[in-house]
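Can you keep this structure in mind? I'll have questions shortly.
Here the complex is missing one protein chain, while the rest keep their positions.
The chains carry the letters A and B, assigned in the order they are written, with residues numbered from 1 in each.
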Amino acid sequence: MIEATHYVVLSIILLCLGIIGVMVRRNFITVLMSLELMFNAVNLNLIAFSFRLSDLAGQVLAIFVITVAAAEAAIGLGLIIALVRLKNTVSLDEADLMRG
Amino acid sequence: MDFLVANFAEILFYCFAALTVAGAVGVLVLRSPVHAALSLLLTFVMVGALFLLRHAELLAAVQVLVYGGGIMVLFLFVIMLVNVKGLASSEVFLSELAPLAVVGGVLLGILVAFALVFGVFASGQGDGTALRSAGGEVLGNTEAVGMVLYTTYLVPFEVVSVVLLVAMIGAIVFGRRSAAFERRGGEEGP
Partner (left out) sequence: MKLYDLIWLVPLFPLAGAVFNGLVSNRRGLSKAVTHSAALLGAGLAWLYGWAAMIQWFLTEDRTAPYVVRAFEWISGGAVTIAGGRTAEVAIAASFQVDPLSAVMVGFVTFVGFLIHLYSVGYMHGESDRAYARYFSFLNLFMFAMLTLVLGSNLPVLFVGWEGVGLCSYLLIGFYFEKDWCAAAGMKAFIVNRIGDFGFLLAIFFAFFYFGTLEFDGLFRAMANDHHGDLAGAATIIGLLLFVGAIGKSAQLPLYVWLPDAMAGPTPVSALIHAATMVTAGVYMVARCNYFYQMSPAAMLTVAVIGGVTAVFSATIGLVQNDIKKVLAYSTVSQLGYMFLAAGVGAYIAAIFHVVTHAFFKACLFLGSGSVIHACGGEQDMRKMGGLRKHMPTTYWTFLAATIAIAGIPPLAGFVSKDAILAKVFEAGYTNLNDHSGIYYLLWVLGLGGAALTAFYMFRLVYMTFFGEFRGGVESEHHLHESPWTMTLPLQVLAVLSIVGGLLIGFPGQLFHLEGWSFIDRFLGPVVLQAHGDGHHGHAVGLGLEWILVGLSVAVAVGGILMARRFYRLDPAWTWPQHLAARFPLAYRMLLNKYWVDELYDATVVRGTVRLADLLWELDARVVDGAVNGTRHATVGSSWLSGIFDLQVVDGLVNLLGNGVRVTGRESRRLQVGFAQGYVMVMVFGAALLLGIFFVATL
């Protein structure tokens, strides 16, 4: 029997991979992909509990998450274009104009 | 064979879950952004399949269409646009931070797992038919989600549309700034 626990564990694994990806990759594009992984982890949880609790609210919330993820991707990729034009790189550790 | 039939749902879940994780790992370790993007696509599709197993048919479709279609194309488009290979290449990983990051991520994961899995709620089964009915009437999942989305959650729905609008304007602003920057002759700003 597949229970919510299975989904939760899978979602945690996905979330951790996403976090690690955000932390370790240099490439800005890959970092954004890792962010998408984290969004997917959240959605998995929402869907699993939507089923577990027989409540459609989880699915509706997942739709909102997907929408926000799309917005985030658009902005993030816009940032990449700006970064490439400004510094001719996609390396996140060179985007340090905020250095104090 | 009987085992297969009896545990078909479990087997499907484990297959999909394994592929999901494999895709995610691929995103982390593959050097080329194009390969990473394709690996991410695998994760997206497999997550969609996992949605199907939980009677979220509409969400599965949305997942494949928006993530696999829209966002993935956006990623590939940007990869093409900035021509990653032509840029000054550096290491793939932040070698100094990587071990620490992995330790931190795994630690957080274990702690979250403790919090969720050994919590009190995770066992038991839900009811798939509730996800297909609205107002006592049994419809399809899409109709049911639509009913809830356009009645109970109408205001958040509209707010989210504004978020999309803002993101659109933001993307345009980034593009325009860059254009102005290039007109100045590519020098670094003040």
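Note that a residue touches a chain if its C-beta (ideal position, glycine included) is under 8 Å from a C-beta of that chain, and two chains touch if they have at least 3 such contacts.
All values reported here derive from a predicted model rather than from experimental measurement.
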Contact residue for the chain not shown (choose from B:18, B:65, B:80 or B:111): B:111
In chain A, positions touching the absent partner: 19, 22-24, 31, 92-93, 95-100
Residues from chain B at the interface with the omitted partner, ascending: 94, 96-97, 100-101, 104-105, 107-108, 111-112, 114-115
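What we mean here is this: only the chains that are shown with their structure count from here on.
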Touching residues (chain side chain B, partner chain A) in the complex: 9-10, 13, 17, 20-21, 24-25, 27-28, 33, 36-37, 40, 43-44, 47, 50-51, 53-56, 58-59, 62-63, 66-67, 70-71, 74-75, 78-79, 81-82, 84, 87-88, 90-94, 97-98, 101-102, 104-106, 108-109, 112-113, 116-117, 121-128, 130-131, 134, 141, 144-145, 148-149, 152-153, 156-157, 160, 163-164, 166-168, 170-171, 174-175, 177-178, 181-182, 188
Chain B-touching residues of chain A, taken from the complex the two chains share: 1-10, 12-21, 23-27, 29-30, 32-34, 36-37, 40, 43-44, 47-48, 50-57, 59-60, 62-64, 66-75, 77-82, 84-86, 88-91, 93
